[in-house]
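I have a structure I would like to understand better, so I am pasting it below and will then ask my questions one at a time.
Missing here: one protein chain of the complex. Every other protein chain is in place.
Should a chain be cited, it is by its letter among A and B, assigned in written order, with residues numbered from 1 in that chain.
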Amino acid sequence: MAGVWILAENLEQSIELLTIGLQLAGEIGTDLAAISWQPETADDLIAHGVDEVILLPPLTAGQALEAYIPAIVERAQIDQPEVFLIASTLKGKELAARIASRLDAGLGSECQTLCWDAGRKSLVIERLVYGGTGVQKVCCLGRPQMATIPPRTFEPAPCLTGRDGRITQLNVSPFSPVTVLEKKAREHQTRDITKARVVVCVGRGMEKPEDLEKARELAGLIGGEVGCTRPISEEMHWMPEDTCIGLSGKTIKADLYIGLGVSGQIQHLTGIRDTRIICIVNKDENAPIFAAADYGIVGDLYQVLPGLIEEIKQVKA
Amino acid sequence: MDFKLTEEQELVRQNMREFAKTYVDPIAAEIDENSRYPEEVIKRLSAMGWMGMPYPSEYGGAGTDYVTYAIAVEELSKSCAATGFTMSVHTGLAAGPIFYYGNEEQKKKYGAPLCNGGALGAFAFTEPGAGTDVGAATTTADKDGDAYILNGTKTFTSNGPNADTYVVFALTDKAAGASKGLSAFIIPKGTPGLRVGEHFKKMGIRASQTSEIILKDCRIPKENLLGQEGIGLKIAMGSFDHGRIGIAAQAVGIAQAALDESISYAKQRVQFGKPISKNQAIQWMIADMATEVQAGRFMYMYAAWLKDQGLPFAKEAAMAKLWCAEMCNRHASKAVQIHGGYGYCKGFKVERLLRDAKITEIYEGTSEAQRMVIAGNVLR
Partner (left out) sequence: MPNILSCFKWVIDEAYIKTGPSLKLDMNFVDYKISDYDKNAIEEGVLLQEKFGGSVAVITVGKPEDTKGLKDALSRGPEKAYFVNDTSFSDLEPSQTASLMAEAIHDRIPFDIILCGEGSSDLYAQQVGPRLAEKLDIPCICYASKIQVQDNQVLVERKVDDGLEVVQAPMPVLITVSPDINIPRIPGLKDTLGASKKPVIEIAGSELNAVSARLETIETRAASLERSGRKFSGDQAGIKALVEALLKEGAI
């Protein structure tokens, strides 16, 4: 029986989980199983290192993923995995906490780093606390040891040819008292800023929604996407919520971040900390974001932004 | 001996801070620049119960002690000294006389709207020729049947252009002079014969509106007399006594803002390759500021506490007002110094703080008048 489990909610993130999952399985000396409800991904999962795909039956109309909780818990009680890793999507975080509760397991949420401590025989996890001010190092007591892991924390596991794995079909009936009546797609479909190489981020320094055009122009010029701080999406509603960067929004790992009129609340900085180069424009020389930036322009963004666009155009030409 | 605020007082501070951060910070520079009365903020303060804090709940007040009230003034003034002063002069000087000297009818009719009805109060005492020298007052109130007819000009009336209710001082007995012949009256806005002058263009606290009040054959019913004839000076001096606690708290608010701005700037501003906060010259300035802000806070809180205990507090209120006013001027100036050229320019809060600070040494009794009060007390 597999001692390391991953919850394979979506293929891309599952393959990232496999990188750390396989490493842990190697150190513990056990197999790796993926819990999936998508038979079409089973071969891919196996090719990337999964030994066993535990396949759940499809959901019926009105059911959502939480309907799998009883079946997953039941199986975990039988298989007794050592480690159970879940991607920290919205659904993943909910499922992880509920499964952990039923299994009476410890769960490290949104782990930045993850390693096996052979001495403790335990996962040692690092995660951000106090709005990104602190890093907490924890280990799970009891079994299984659970963790949720943000997207892009680990590189995807390589695809290996000629791997074999088994598929175990579970014969269960998913159930949840919560019924889905309607699904609505996001109002504004935007490209995923977590994958953008360059992110131009607008903050409170922007005075009106029309001015976003200039930010878009800059982003377009250097092949980037436009993101925003929480007030812009949540209070002003100028930008869709999935472009909001920060602790409770998206975490980016871009090559370049350009902040326009961003003051730099710690919660926002936490969302950009893994960016290679942070560059900001802010007229307030005291804005905290200067301390967290590689480059900064002290100036009115309404004067700097057009100048910046012009300069980049000239350089490109 | 207990220096700890109660949980309620801490929450009052927190919620006023939250209010000021949300509604006052975003407009503070603009209302200063345009010398605009922030009516929307004052109305909201009133609706949320902040405009009649120390007065009884049966009249719409909140029945807080004076310590709690002064804390709220400090917090509001930290964001905008002019808004803090509008609240303080309204509460201490305008509503104060009505609640301390008014009868039941007056408290209901004029006091309650000042507490939670969105009405604003003003206190018309100073005259063009009678500032600190109150004896030189010339405004008269002549008895005419069931009414008084007021004539004269008041100046530097804070909240003058926007007030709904004025507390006005006039001589009912010229021969007796101010000490025995001055009386206080309540005059609602719109009373025929009451004219409000243009608001003055001031150096600081520009969002607080100040004007002349011109009384020309202004006829008011005798029911609007506060207390009885001849106790006007007592009412005014009593009002100044507790009003000064509010000004001391306002001054501490300004000084605290100057300190906060200086700390944040000094940590960020890099010269000679390091933040200027690493320089001893700056560190000592900031240490002095922090120390004196703390001392000032203790002074106004002590005066407020004495008042809450029913003990004499006039001397301590004057000391707090005198010292906090001079202290906040020292530190607003130091804050500009720490900011260098930037601090001298519009757009940096410390520039406004320095202009706002000056008035605390002038109004509700100049520093010199405070020294007179204090000397009178200690040389008795």
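Here is the rule we go by: contacts are C-beta pairs under 8 Å (C-beta built on N, C-alpha and C of every residue); 3 or more make two chains touch, one makes a residue touch a chain.
As the structure is a computational prediction, the values presented were derived from the model and not from experiment.
Visitor: Can you work out which residue in A:I78, A:A118 or A:V315 touches the chain that's missing from view?
Guide: Residue touching the absent chain, from the options given: A:V315.
Visitor: Quick one: which of B:Q14, B:T132 or B:Q309 touches the chain that's been left out?
Guide: Of the candidates B:Q14, B:T132 or B:Q309, B:Q14 is in touch with the missing chain.
Visitor: If you put the missing chain back, which residues of chain A would it touch?
Guide: 64, 66, 89-91, 93-94, 97-98, 100-102, 104-110, 124, 128-142, 176-186, 198, 222, 234-235, 241, 247-248, 255-256, 266, 269-270, 273, 276-279, 281, 283, 285, 290-300, 303-304, 307-308, 311-312, 315
Visitor: Could you pull out which residues of chain B are in touch with the chain that's been left out?
Guide: 7-8, 10-12, 14-15, 18-19, 22, 47-50, 53, 62-64, 72, 270
Everything below uses one rule, namely that only the chains that are shown with their structure count from here on.
Visitor: CA centre of chain A versus CA centre of chain B: separation in Å?
Guide: Averaging C-alpha atoms per chain gives centres 53 Å apart.
Visitor: Give the list of chain B residues in touch with chain A in this complex.
Guide: 264-265, 268-269, 342
Visitor: Report the residues of chain A in contact with chain B in the complex, numbered from low to high.
Guide: 285-286, 288, 290-291
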